[in-house]
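The complex appears here without one of its protein chains, the remainder shown in place.
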Amino acid sequence: MAKHRGRGVATINYPIGMNLGGDPSQALVHSNPTGKFTVALSSIDLGQGMKSVTRQICAETLGVPVEDVYVDTADSDTGPHCMGSFASRGTHRVGNAVMAAAREARAVMMEAAAEELEVDPGDLETDGRGAIQVKGAPHRSISVRDVAIAAQFKQGKTISGRGIFLVPLSDVNPETGEMSPATCYAHACLIAEVEVDDETGEVTVLKMTSAYELGRAINPKLVEQQLVGGTWMGMSHALYETPEPYYPDTREGPRDFNEYLMPGPGDICPHDIAVLERPAPDGPFGAKGPGEMCANPVLPAVANAIFNAVGVRIDELPITPEKILRALKARGGAAGAALPRAR
Amino acid sequence: MLELRKDIFADERDDNLKEVGKPTQRQDMLGHVTGTSAYYDDHRFANLLHLKILRSPHAHARIRSIDDAAAARAPGVKRIIRGADVPVNLNTLLSLIQFGKDDEPSLATDVVRYKGEPVVAVVATSERAALEALALIRVSYEPLPAVFDVEEALKPGAVSVNAAYPKNTFEYYNKYDHQKLRFGDADAAFAQADIVLDERYQMSPIEHAPTETNGSIAVPDTNGRFIVYTSTQALFFSLDTAAKINAMPSNQLHFIGGTVGGGFGGKVDTLTEPLAILAARLTGAPVRHRLSRHEEMQFGSPRGGERIYIKDGIMRDGRIIARKVRAYFDSGAYTRLSSYAAVKCAAHIPGPYTIPNVSADVYCVYTNRTPATAMRGFGVTALDFGLECQMDKGAVAVGMDPLEYRMLNAYRDGDMKAHRREAKNCALIECAQVAAEKASWPLRDEFRRMSSRTGGGVQRAGGGADRTRAPAPAPAPATRPAPVTPQRVSYERPAAAPAQSAPPPPPRTPSPPPAVQPAGSTHGAPRFSSVFGTRRR
Amino acid sequence: MKTPVQFRLNGEEVAAFAESGANLLDVLRESVGDLSVKGGCWQGTCGTCTVLVDGAPRLSCITLAESCAGKSIETAGGLRRGAELHPLQSAFMERFAAQCGYCTPGMLMAAKALLDRNPNPSREEVVDAICGNICRCTGYEPIIAAVLDAARGDSRRRA
Partner (left out) sequence: MSVTVKTFAKLADAAGALSSERNARFLAGGTLVMRALNEADPAIETVVRSTDPSFVNIAVSSGRIELGAGVTMAAILAERDLAFLHPVARAVGGPAVREAATVGGNLFAPSPYGDFAAALLALDATVTLAGSLGQREAPLEEFLGRRERNTSLVASVAFKRPAADAFRFVKVTRVHPKGVSVLSISAQLPLASGRLAGARIAYGAMARTPVRAKAAERALEGRGLDAAGIAAAVAVAADGTSPVDDAIASAWWRREILPVHLRRLLLGAGHA
């Protein structure tokens, strides 16, 4: 038997938000009487970290500690409209809406503070630790808590803000396809290293190395979650998954997690990741979004690595050992693979 | 392990931030590890009823008759729901944004168009009672011929799947049976190309397989409202869809969700809410509609299987001068979101590369299988698979390192894209440089100096002479790419040509033919295989 | 027909009436009200519903409820001692080993079953311990790392 190693690469980009835009999201931010903030959304956290990302964006914008912000989602009676959690739109679209709402709330907070400190709001800054101080004179400061109490009970101000973010819907030229699909794109390059058993067609993914450009990583740990989990899913798409094993024939469809194949914890490999940040001009703090695109480069990178290892191209997903073995037999084994014929 | 490369594009960022960029713990993590995060099904109600669906055993059939008398009398059964009971029994998800015709019933009445299509719903006091009642329903079907292959479905005389789109293709702009993309003159360019590479790629359908299946609980509230606990990925999308199907004012519905056990695109379709609400209205009791794992696997909408043909025209120096794509999205029996994905796919062509002549035709095709829907990377994942396998083949065909071949053709700021918008904020080349460095993938100096910024930097790569030279040594892992200094390329990158203009001339210096595989080396381009050239012996 | 079932749940005596032939998962969630146990398939194929019965990991969705009479059952809801988290819970937090969180209770119990019997497992033993539990979000690596951390005591008194 012979096991052959190979490396494959893929470079991809991915549009952020719904194609053509037209997908608004709203946010409401308000303070309670003691200076703790609530973000009201109708956006969904299905594991990607929506609550946590918008929480950090809100705290940064308000200039308060993240512990002083809580994100409440998703209740249609209290949370304003959001198009939904898909199309890698959460961080970019909802993040921008939260930022706008937080800016509005911050302006009221600074006015209220200015009134208490008897200075011009423009002379004030937040210290990010729960206090508002006069620029250059940190001893002249007031806590956000006291500002909120004063605003509510003395000044009659609501420390609150509304935000919406909408990328206007783009037209599409039916003849040429001219359109504005997205305002920014994330990028990635992934290199996969595999080992192929030329007697059975079985593939082992040995290592992945990647660089992802995501605008701003609002939270590196959540980005890591997406990239590690997403590349696992990409590997799964590449080599394992299908609800129709004999597509386009619909027979033998899996009914459970024994029959629906996905890599187990014994099939995973080390993944060395670099994250680059080229801020998106219209992203919240330049953020784009890693959610969907992280899986995409893995499929072709693995396919190309298999070619590099044994010289066969499998252009139909999933790349099952059977397909590889059939191709190897058709080509008379792994050795002496010829370059694909170019016409 | 994750490394933040703050050194790259540092000049475009202000990193003086207090909360953003910090590895703050997730707001929901404590709830997750203590089992106290409340998902839609973690709400309890007295007298909860359970809704189960009788599904079509046929991929395509006419319904002759339905006899549910025995089921109606079965123990625990509170209500049988048929298509006629559904206030608005025809809908398409994107009607909310005026895109497409209503084409899908909540419960089939005359024809079933895929195996697993809902026909009758039973509402009972327990799941078991509902399941036992389903077994008592007798439906008489007249099986019809079915079509499962996207290209078969487009042939003249093919079985017509979807009544709203009798030709088996979604209708774009009330005018075309597909989405077009036209830029430059691809056909003329193929005539000029040194190499033409024409390939076929097939994506598999994919099941989202979230550990929590689709589901919802509809609870009658005071004053005629209904509270709906749901696993939806799109709260108002589902609310408005449910309101439309139930012909209710949207403010009679109070949707609560937001904590969902995975979705990946499979919880956008609002598969359970409309009937749960209808059942709650008809019985006056709280009703849960939860898909079984088997239902989720086979009848919950999957990622569709796209078939993609890609034809490239390539010059020997590695420049791609033309790319033609024909893509077929297997939408299954109904539209759901595939019509949208086809446009997104067209927008993504030709990928992150600057190619002066591009032509694409993307079809949303109906077949007799479970309707497809959105999934992570919707409209793009399959195309990227095809494009990046194609790029690998192109590199081999011209004898270039696959990564350098991509970097040569990569889009830079200011390049014109096929959908006629200028590229900006690009970073493909920098990703390639960093990944190559981490993986000790040998890149020649001029490629390590390249940049995504306007122009793209450096001398023309892939020229005749140096391709025959020995593989460039791998850069030491420690080295960082040379500082990125924007400058113009010294060769004319193919300009974004208007439709009538001819493709760019071939390179002045004649290029040698594609490099031949050195005997005994590994497969792929020579420089490429240098990575593992000795491993196998 | 309903039959009474009595067992210890996280140290407390509980009694419930179970539908004849009912599985332990439904009894725990619907009758007893322990919602920390999640259901993923009711087929015995995803591990989401993993609980400990007399210290052994069991798939509650395919465990006959009445077969648990008189036994001691542990669920994720009982891992925390008052305000103090179990080392596995702390380790899962520190490693960001949960995303949607739905498989997490089952993962924690599968891991606890291992550590209770084998306090110093190898990576392979950890992989085997969780191999019956499906996670669709994390790619497993953070979960494996968290269990190894908890075994090493890296995360006690933290989080």
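The first chain written gets the first letter, and so on, giving A, B and C; residue counts start at 1 in each chain.
The working rule: a contact is a pair of C-beta atoms (placed from the backbone, for glycine too) under 8 Å apart; a residue touches a chain by one contact, two chains touch by 3 or more.
Values in this document were obtained by computation on a predicted structure and should not be read as measured data.
Engineer: Report, in label order, the displayed chains that the undisplayed chain touches.
Structural biologist: A, B, C
Engineer: Pick out which of C:37, C:88 or C:110 touches the chain that's been left out of the picture.
Structural biologist: Within the whole complex, the residue contacting the unshown chain is C:110.
Engineer: If I consider the whole complex, including the chain that's not displayed, which of B:30, B:131 or B:282 touches that chain?
Structural biologist: Per the contact definition at the top, the residue touching the missing chain is B:131.
Engineer: Taking the entire complex into account, which one of A:266, A:281 or A:333 touches the absent chain?
Structural biologist: A:266
Engineer: Touching the hidden chain in the full complex, which residues of chain A are there? Just list them.
Structural biologist: Counting only chain A, the missing chain is touched by 1, 197, 199-202, 240, 245-246, 251-255, 258-267, 320-322, 325.
Engineer: State which residues belonging to chain C touch the missing partner chain.
Structural biologist: Spelled out for chain C, the touching residues are 1, 3, 19-21, 23, 42-44, 47, 50, 53, 56-59, 61-64, 66-67, 110, 113-114, 127-133.
Engineer: Could I get the residues of chain B that touch the absent chain, sorted low to high?
Structural biologist: Against the missing chain, chain B presents residues 75, 127-128, 131-132, 135, 292, 294.
Heads up, the rule we're going with is that only the chains that are shown with their structure count from here on.
Engineer: Contact counts by the stated rule: is the higher one at A-C or A-B?
Structural biologist: Spelling it out, more C-beta pairs touch across A-B than across the other pair.
Engineer: Going by average Cα coordinates, which chain is farthest removed from chain A?
Structural biologist: Max centre-to-centre separation from chain A belongs to C.
Engineer: Rounded to the nearest whole Å, what is the centre-to-centre distance of chain B and chain C, using the mean of the C-alpha atoms as each centre?
Structural biologist: 34
Engineer: Any chance you could list the residues of chain A touching two or more other chains?
Structural biologist: Only 46-47, 49, 221-222, 224, 230, 233, 255-257, 262, 271 qualify.
Engineer: For chain C, jot down the residues that touch at least 2 other chains.
Structural biologist: 41, 43, 45-46, 96, 99-101, 134, 136-137 - these are the residues of chain C that touch more than one other chain.
Engineer: Once bound in the complex, which stretches of chain A touch chain C?
Structural biologist: Touch list, chain A to chain C: 46-49, 221-222, 224-225, 228-233, 255-258, 262, 264-266, 268, 271.
Engineer: What does chain C use to touch chain A in their complex?
Structural biologist: Contact set of chain C toward chain A: 41, 43, 45-46, 96, 99-101, 127, 130-131, 134, 136-144.
Engineer: If you look only at chain B, which of its residues touch chain C in the complex?
Structural biologist: That would be residues 25-26, 28-39, 41-42, 44, 126, 128, 208-213, 259-264, 292-294 of chain B.
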